[in-house]
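Apart from one protein chain that is not included, each protein chain of the complex appears where it belongs.
Chains here go by letter, A and B, matching the order in which they are written, and residues are numbered from 1 within each.
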Amino acid sequence: MDWLTYLVLPLIKIAIAIGSLLLGVMMMVLAERRVSAWLQDRHGPNRVGWHGMMQPMADGLKFIFKEDLIPGHVDKPIYLLAPLVILVPALMTWAVVPFGTTDPTQVPTLFGQPFKFQLSDLNIGILYILAITSLGVYGVVLGAWASNNKYSLLGGLRAAAQMISYELSLGLSLIGVLMISGSLKFSVIVAQQTDIWDWNIFRQFPAFLVFTIASFAETNRAPFDLAEAEQELVGGYHTEYSSLKFAIFFMAEYLHMIVGSAVNVSLFLGGWHLFGIENIHWAFSILIFCAKVTLFLFFYIWVRWTLPRFRYDQLMMLGWKVLLPIALINIVGTAIILAF
Amino acid sequence: MTTEDMVKTSARSKTEDMLNEYIPILILTITAALFAAINLVLSHLLGPRKSSRSKLSVYESGMKPRGDARHRFSIKFYLIAMVFIIFDIEVVFLYPWALIFRQYVAAGPFILIEMLVFIGILVLGYIYVWKKGGLTWD
Partner (left out) sequence: MFGAILWFAFPINKPGDTLLQNALFFVLGGVVVISALCVIYFRNPIYSALALVTALFAVAGLFIILEAYFVAAVQVIVYAGAIMVLFLFVIMLLNLGDEESLEDRLSWAKRVAVVIASLFFAEVFYITIKLVGSVNAPKVTSGQPVGDPKTIGELLFTKFLLPFEVASLILLAALIGVITLVHRRSDERSHTSSDT
């Protein structure tokens, strides 16, 4: 056992990644409010700090010092467990995503060890993502059930049925990518997309479409936000949560968005590659990756404030009767093209 | 050392390298759980507590709460979950196939036919469920 390689370096990576993810969440919360304001031709929060930059800090402090209320009718152990169960998977998905170059000749060294910008390059990479994603449903169901509130239960059930429905399309859409790459490792999949025309968005466009829509649905974002449709269900599964416990649900949703974008960028949009440059400096590779993720996140916000919400039967129909067949046809089509 | 031994040792170190890739995941799991737990404890310690009876009651948009939320719900959710399991297993079977597809298809389309039979049988089931209205939400 080499403590430096297996303990110190991973801990540094985890600290950096979780730190930047949390910073990303704060920026996203602000960006969402500012961008939505801009799209609706109003100002948005612009008073705290320069152009409202300190607004997320103010919000965070407010969350911490709000009353920690545990309603009397809840199932206390599961009520407290649910935020934990929702946050841990959200914080774990990024582990296999390369957020910068992993080329051993390009990465910097730290304590004499190569510092790859990826926590671990698992041989089951994509399956790891799917496994962690499939756990997201627990936090929602448990929170909903433990709250013992009709709004929560209905929201949680809707969310659970929606998440498992779209998980199928999510898993199926990636098969086409796998057939081309022949590997579940993210490093291999990203390395194959060096040149812009090799990006999987061009080679596997139907898969990209299905994956993007399904990942929108997995994060319970508009136009798929039926679980917390505030006009009918107040807040859905987190109606009975307050203070930091509510903030955790909120944080998990934004984490899912950021990590979902990062996965999408790695699988379909070339990861940290741009313009087919082979030996890119590591600092630029991180910048390119972050820029792509930011653009994708802007797309998330744009969609939310543009499209109206689906009706529940439409949502289920889209998942089961549209996306699933598209994903299946894409697999068969890719197989036939590769075979002949 | 015979060549067979050398192959064995190289395969050995390769698998061990792979296993070591999982150590950071273990560390991450512990860190993430600690982070989440600290958040819960923080809100418990720092938040003020002034509870009253109406604060502790169920929120039903300001109306007086009626009954609890332990109701039975539509069988549709149950149906979706069961159909989901079956297709999820199908997806899981497709993964190892997709991984070796390119390698094997070079030797002939047999691997393609194998999977077309598998997918074909399940598509039959899918069409059956569709026709029976199992995928329609009413």
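Simple rule for what comes next: contacts are C-beta pairs under 8 Å (C-beta built on N, C-alpha and C of every residue); 3 or more make two chains touch, one makes a residue touch a chain.
Since the model is a prediction, treat every value here as computed from it, not as a measurement.
Participant: Out of A:L22, A:I86, A:L154 or A:I331, point to the residue that touches the absent chain in the complete complex.
Facilitator: Of these options, the touching residue for the absent chain is A:L154.
Participant: In the complete complex, which positions of subunit A touch the hidden chain?
Facilitator: Residues of subunit A in contact with the hidden chain: 1, 75, 77-78, 81, 122-124, 127-128, 130-132, 134-135, 137-138, 141-142, 145, 154, 157, 160, 164, 167, 184.
Participant: Considering the whole complex rather than only what is displayed, give the residues of subunit B touching the chain that is not shown.
Facilitator: Interface with the chain not displayed, on the subunit B side: 7, 10-12, 14-16, 18-19, 22-23, 26, 70-75, 77-79, 81-86, 88-90, 92-93, 95-97, 99-100, 104, 111, 114, 117-118, 121-122, 124-126, 128-129, 132, 134.
Note that only the chains that are shown with their structure count from here on.
Participant: Express in whole angstrom the distance between the two chain centres, defined as the mean CA positions of subunit A and subunit B.
Facilitator: Computed from C-alpha means, the inter-chain centre distance equals 14 Å.
Participant: State the interface residues of subunit A toward subunit B in the complex, per the touch definition above.
Facilitator: Contact set of subunit A toward subunit B: 6-7, 10-11, 13-14, 18, 63-69, 71-73, 80, 83-84, 87-88, 91-92, 95, 119-123, 126-128, 147-153, 157, 160-161, 164-165, 167-168, 171-172, 175-176, 178-180, 182-184, 234, 239-240, 243-245, 247-248, 312-313, 316-317, 320-321, 324, 328, 331-332, 335-336, 338-340.
Participant: Provide the residue numbers of subunit B that touch subunit A in the complex, in ascending order.
Facilitator: It comes out as residues 18, 20-25, 27-29, 31-33, 35-37, 39-40, 42-44, 46-51, 55-61, 68-71, 73, 76-77, 80-81, 84, 87-88, 91, 94-95, 98-103, 105, 109, 112, 115-116, 119, 123, 126, 130, 135-138.
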